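As you look at this complex, bear in mind that one protein chain is not there, while each of the others sits in place.
And then chain A:
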Amino acid sequence: MTDSTKSERHPADAEPGAAAAPSGPQDPKTPAEPRSDSKVVRIGDRVFHSVATGSGVFVIALIAAIGLFLLIRAIPSLQANEVSFLFSREWQAGDPDNLRFGIIDLAWITVASSLVALVLAMPTAFGISLFLTQYAPRSLARPFAYVVDLLAAVPSVIYGLWGFLVLTPVISPVAVWLNTNLGWIPLFADGNIPVGTGSNVFVAGIVLAVMILPIITGVTREVFERTPTVQIEGALALGATKWEVVRTTVWPFGRNGFIGGSMLGLGRALGETVALTVILSATQEAPSYSIFDAGATFASKIALGSAEFNNNMTVGAYISAGLVLFVTTFAVNALARWIEGRSGKGKE
């Protein structure tokens, strides 16, 4: 199983035609290796090397340019801001001569809905990946995995409508129960809209959980599948049960991949716009820092603000919020890749 996965993953290793190779360009061995028939291969290598390096540099430059653009547009508005950008709960960006905008409430709604999503999606994705790779028979695993992947193909506006129209009434008894019994915890206290009827952060988190499930499951499934067979058999031969095999081999090998995949999902959730605009826009009231709040995330605030985009200072205020989101998602994704990359270490 392991071997076949590997050869699928690195088809380029077997073939010298490097122009077709999708693997990293910075492999120093390939061009340095002396070969008798190397003339053609080397040209191919060199072309591939420059193309790959070129596109890599281009992507990085593009990202840097976007960041720079955001920063340049944001600075004048930030300087004109009358209140603390990071800690103010106001958002009055319409009047260019009296800009009062702060992101703390946006950050709350964004982070809270994403964290609710993670709390729900991580264990679910873990369970599904474990089931698909360790327990399910092959005939069942493939179609099931396919269905999970299909979740990623649903447009997010559909998720938004589904959350608003279908999920909210279905889930409200749970929300009421949490509010009644655990209301003494600030997180579950009354929000800025009625708990029983509202589309709130709690609903948004559930919807986001469904949306990021395919991302987390996809990554986790793959790292779980890569657990070396010799390790699994070693544990079995010691008299490990299926679950103990998971604990002693699959989990230590796949842990970083699982966490990395979850961070990727988090990055996706933080930036989600349309679904949350549909679900959370019921009120303009300031949130009371409960998961039963509604309100705006960074992304939905910007989307909803487009009517005001009639002068540079106002646009700059929204761009400042966008910049924060950009940096956060970028950092989360980078962290995800880094953690995920570490999961391969110490293997074999």
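We adopt the following convention: contacts are C-beta pairs under 8 Å (C-beta built on N, C-alpha and C of every residue); 3 or more make two chains touch, one makes a residue touch a chain; residues count from 1.
FYI, contacts and distances are computed from a predicted model.
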> Given the options "Phosphate transport system ATP-binding protein", "Pyruvate dehydrogenase E1 component subunit alpha", "3-isopropylmalate dehydratase large subunit" or "Bifunctional ligase/repressor BirA", which would UniProt use as the protein name of the unshown chain?
Replying inline: "Phosphate transport system ATP-binding protein"
> Of A:113, A:133, A:231 or A:300, which sits in contact with the chain we cannot see?
Replying inline: A:231
>> Using the document's definition of touch, tell me which of A:110, A:168 or A:249 contacts the absent chain.
In response: A:249
>> What does the interface between chain A and the hidden chain look like in terms of residue numbers?
In response: 137-138, 228, 230-231, 233-241, 244, 248-249, 252, 346-347
